[in-house]
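Right, chain A next:
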Amino acid sequence: MIELRKVNKVYEDGTHVLKDIDLLFESGKINVLIGPSGCGKTTTMRLLNRLTEHTGGEIFIDEKNIADFNPIELRRHMGYVIQSIGLFPHMTIYDNVATVPRLLKWDKSKIDKRVNELLELVNLNPEQYKKRYPSELSGGQQQRIGVARALAAEPATILMDEPFSALDPISRDQLQNELVRLQEDIQKTIIFVTHDMDEALKIADQIILMKDGRVVQKGTPREILTNPANDFVREFIGEERLKTAEPLPSLSNFIDPTIQAIHLSESKESVIKKLMEQQCFTYPLVDETNQFLGQLSLQKIMNESSVHLEDFVDPSVQALTTDQDIEDVLEYLEKHKHHSLPVVDNENMFVGMIDMKELFRSVRSVYGKRGGN
Partner candidate 1 sequence: MKKLTLLCTSLLLLVVLTACGGKDKETAAGGTFFEMGTQDYTDPKIIAYMVKELVEDQTDHEVNVTENIQASPLIITAMDKGDFDLATLYSGEVYNNHFDDDQVEYTTDPDKTLEQAQKLFDEKFNLKWFDSLGFENKYTIAITEDLAKKKNIETMTDLGKYAKDLTIGTDSAWIERGDDGYRAFQEHYDYSFKKANGLEISLMYEGLKLRELDAITAYSVDPEIKELNLRVLEDDKGFFPPSTASLVAREDTLKDYPELEEIINSLTDQINEEEMTQMIYEVDIEKQEPKDVAKKFLIEKGLLK
Partner candidate 2 sequence: MEFIRNYFEFWRDRYPSILEYAVQHLIMSALSLVIGILVTIPLAILLTRLKRNFLKSLVFNIANVFQTVPTIAMLALMIPILGIGMKPAVTAMFLYSLLPLLRNTYAGIQSIDSGIVDAAKGMGYNSFQSLIKVELPLAMPYIMSGIRVTSVYIISWVTMAAVIGAGGLGGLIISGIGFNDKNLIFTGTLLAIVLAVATDLLFARFEKSRNRTRRKTI
């Protein structure tokens, strides 16, 4: 975990480029710093491996102040990938990837093994590419090597400074996907600088939006999209993306309030009759104060001899609450394949039922407008 507390950077000429930056980069997450040029995003990143020194505040890596580290050592234990790729053109791919392990004085066989491993990790055949020079590789391949090189000494943190911005759109897209996939395996703390909002939305766990040396907003992509902090954020994200990010209709839109729950006081026979009439296998059960008790299962009613309606509740079915995020609902539905679910309010009062088919149809129409995502 990396923490920035009230970090400031003032250059010798008096330019105040970072103002009271407070940030938290959680371990194993992709943190994207984004903003217009000159906003301080790259500077913020470069403070972490002390390529730029901050002039105020404190930076901690796993609770340790980075000012206490030797900057050279610090850098050797932090991956670094940059926009112009920065591969050494006079060194082979092998030598490039082996750079940091060599600086750390690993022995030869360990380096050999690690280089092979890394090239495979970034989908380049080691035997084929090891002895080549960077100029003999495509831009996308070069940037893969850039990533492999950054990973070489197994750093916990990787700094990536607009690593994909110079690539063609197809390679960029491919590498973004690969980064996300790779991250599932390697679980590094990644600090990723970009000016491309699509890229940020695609890969980020946390987006930090900066302007004029300040953090304007930080949060998950969804938070930023659905709840832009101000006009600047809105403008930076762009109307197009905001439109597509319109919040899905709230769950309450899909509730069918006409369905009356069964009261605990009703008789077993009347319940069976009611279910048969409505061709339902399950039905919500409430007590006299309309408190939701659970979902009655027709199967249980038929098979069990008890006369107490509580005994026929199916414990595997949980009620939704009205304020639940529709995306979570969809996820839940996908897992459990229910046709309909009961909805309760915050006091566990029964509100109504949601029909799954109806919900899917409605959501699909919203996503359809976005042209796929």
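The set was built so that all candidates are chains of the complex that A comes from, given by their letters.
Keep this in mind: a residue touches a chain if its C-beta (ideal position, glycine included) is under 8 Å from a C-beta of that chain, and two chains touch if they have at least 3 such contacts; residues count from 1.
The model shown is predicted, which means the values in this text are computed figures rather than measured ones.
**Q** For chain A, choose the touching candidate in this complex from 1 or 2.
**A** The candidate that touches chain A in this complex is 2.
**Q** List the residues on chain A that touch candidate 2 in their complex, please.
**A** Against candidate 2, chain A makes touches at 49, 51, 72-77, 80, 82-90, 99-100, 103, 133, 135-136, 149, 159.
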